[in-house]
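One protein chain is absent from this view; the other protein chains keep their places.
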Amino acid sequence: MSLTRRDVEGIAHLARLEITEGELPVYVDSLSKILSFVEQLNAAQTGSVEPMAHPLAGEVQRLRTDAVTETDRHEKYQANAPLVAGALYVVPKVIE
Amino acid sequence: MSLHARSVAELAAGLKAKEFSAVELARHCLARIAAANPGLNAFLTVTAERALADAARADGARAAGTAGPLTGVPIAHKDIFCTDGIRTSCGSRMLENFVAPYDATVVTRLAAAGTVLLGKTNMDEFAMGSSNETSFYGPVRNPWDSAKVPGGSSGGSAAAVAARLVPAATGTDTGGSIRQPAALVGISGIKPTYGRVSRYGMIAFASSLDQAGVLAASAEDCALLLGAMAGFDPNDSTSVDAPVPDYVAELNAPLKGVRVGVLKEFFAQGLEGATGALVEASIAQLRELGAEIVEVSCPNLPLSVPTYYVVAPAECSSNLSRFDGVRFGHRCREPRDLMDLYKRSRGEGFGAEVKRRIMTGTYVLSAGYYDAYYLKAQKMRSLITADFKSAFAKVDLLAGPTSPTPAFGIGAKVDDPITMYLNDIYTIGANLAGLPAMSVPCGFVGGLPVGLQLIGPHFGESRLLAAAHAYQRETDFHRRVPAAYA
Partner (left out) sequence: MNQAAVREGWEVVIGLEIHAQLATRSKIFSGSSTAFGAAPNTQANLVDLGYPGTLPVLNREAVRMAVKFGLATGATIAARSIFARKNYFYPDLPKGYQISQYERPVVEDGSLEILLEDGGKKTIGITRAHLEEDAGKSLHEGLANASGIDLNRAGTPLLEIVSEPDLRSAKEAIAYLKKVHTLVRYLEICDGNMQEGSFRCDANVSVRRVGKTEFGTRCEIKNVNSFRFVEKAINYEVERQIDVLEGGGSIVQETRLYDSAKDETRSMRSKEEANDYRYFPDPDLLPLVIEPALIEEVRATLPELPDEKAARFALHYGLSPYDAGVLTSSRELADFYEAVVRDSGGGAPGAKLAANWVMGDFAAFVNRDGLEVGAARVSAPALAGLLRRIQDQTISGKIAKEVFERMWTDAAEADAVIQAKGLKQITDTGAIEAAIEAVMAANPKQLAEYRSGKDKLFGFFVGQAMKATQGKANPAQLNDLLKKKLGGP
């Protein structure tokens, strides 16, 4: 599968990754190679097989008791935050 | 025998016999790390103070008579495991200054077992790589040849153990990242069954493939550590609630009568001649030890690499979305607006391979492509799993190569992603099917180690470890240490 510059720009945008002008052709090339590689799958007969999302066939989701087990530790958790004001995480203005 | 030449089992015995203290042992390792790490780049963070505190506590437990089998044994954690109060970088610029506010379950359990934490090891960025060359903090060098890669993504842990800077280290394996480095540096490594060990606190790459495991000098050492790590964790919904066998007690199960399958597909093209010959010789060795060798086939296995390179990127593209410069991790300077915050923080924080995989994943999940790529790959995954299941109806274990070649040169394969991806050709199948698998050293080609891979059925770790142990009782490849680190 050969991707175009526009394709890669679109994917980078969806993934919120900045790709510079210089980097773009490199990614176009490598992503095209990767997609061509994985396209070997197209020829495979998978017919009516169920897709597998989990290696644990037969295991089911465990349910947790509804109880409050957490206490306020926001100071510890916010120690890694790049920008905090009044215990709020600060970001450039969100326009609705 | 020098302290560092000893296995975990031997160190545990020495500590128990009070031949040396945990503090002495820790100091010994720390000194070796200080000397060797500049050349190897295996450690990203050395936790000297913490190590000595852990060791003092271990000696205290020893004196009080409350010591366990692993009390006082030094270990290192791959820098993918969150360690409370200690920088956890995941080999990335994105988490360069990230101090984890909690311990991964694996970390908690090994600490509770009395181990001594020496530090955090280097790795491919976000576990994406097969050579430890994608780390933001520079490549790790193979202790057998500093111009060669140690394998990846657990390259730091592998190199640290191979150079005997630490007797054991944790790793993670998503497509081969414990087994392949173990093979390339001549040590033993085990990836358990999916769900055997908790993923809580282990920074996620591909959630349905990731598993935590051990790198150490021998199968016995792996058994010791795995026993302490494994078991149900209520914090991980994918963790299985099944009892953990006493792996150490079951190590001596003989190989006699064990049916070992040799996969036709593993001895096809791509396997380097001398490497293949060594693997075949080690399989012959298994036969000598009483195993019955059977040829089996998993016909869908050749598509395991393309299958993996759809599923893993898809999952990682989603798992890595949380890195957005808002609550933790790298944030770009003076973002103009929200879009700029996201794009530049992520663009600057992630390296090229990570970005490639995020974009591949984003593409295969996107509207119009989901069925053709992701759904198709998950179907192929079912077929591959079914193939293994059929094989295990005929045999108890599978044996084959871990890696198609010995360690390659640093920089040799970085230009073409596909060439790099094909290093995982033998290891990926076990991840797709969630099976336990190990690599043990089985010889040298041109002075570089080669690994023998063993794969077991779900929750077949005991049998796996016992077979590896039987092999290691008869061979001494696992005892070899590079001259520079002897």
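By letter and in written order, the chains are A and B; residue numbering begins at 1 in each of them.
In this text, a contact is a pair of C-beta atoms (placed from the backbone, for glycine too) under 8 Å apart; a residue touches a chain by one contact, two chains touch by 3 or more.
Keep in mind the model is a prediction, meaning the values are calculated, not measured.
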Considering the complete complex, of B:Val197, B:Val279 or B:Leu365, the missing chain is touched by B:Leu365
Of the residues B:Leu25, B:Ala42, B:Leu70 or B:Leu95, which one touches the chain left out of the display?
B:Leu95
Residues in chain A touching the chain absent from view:
14, 16, 53-54, 56, 59-70, 72-74, 77-78, 85-96
Given the full complex, what residues of chain B touch the hidden partner chain?
81-82, 88, 90, 95, 98, 100-102, 104, 199-204, 206-208, 234-238, 314-315, 317-318, 320-324, 326-328, 338, 342, 362, 365-367, 370, 374
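Going forward, only the chains that are shown with their structure count from here on.
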Interface with chain B, chain A side, in the complex: residues 8, 11-12, 14-19, 26-27, 30-31, 33-35, 37-42, 44, 46, 49-57, 59, 61-62, 64, 73, 76-83, 89, 91-94
Give the list of chain B residues in touch with chain A in this complex.
97-99, 101, 194-195, 208, 234, 237-238, 240-241, 300, 303, 305-307, 309-310, 317, 321, 324-329, 331, 335-344, 346-348, 350, 352, 355-356, 358-360, 362-364, 366, 372-373, 375-383, 385, 416-418, 421, 432-435
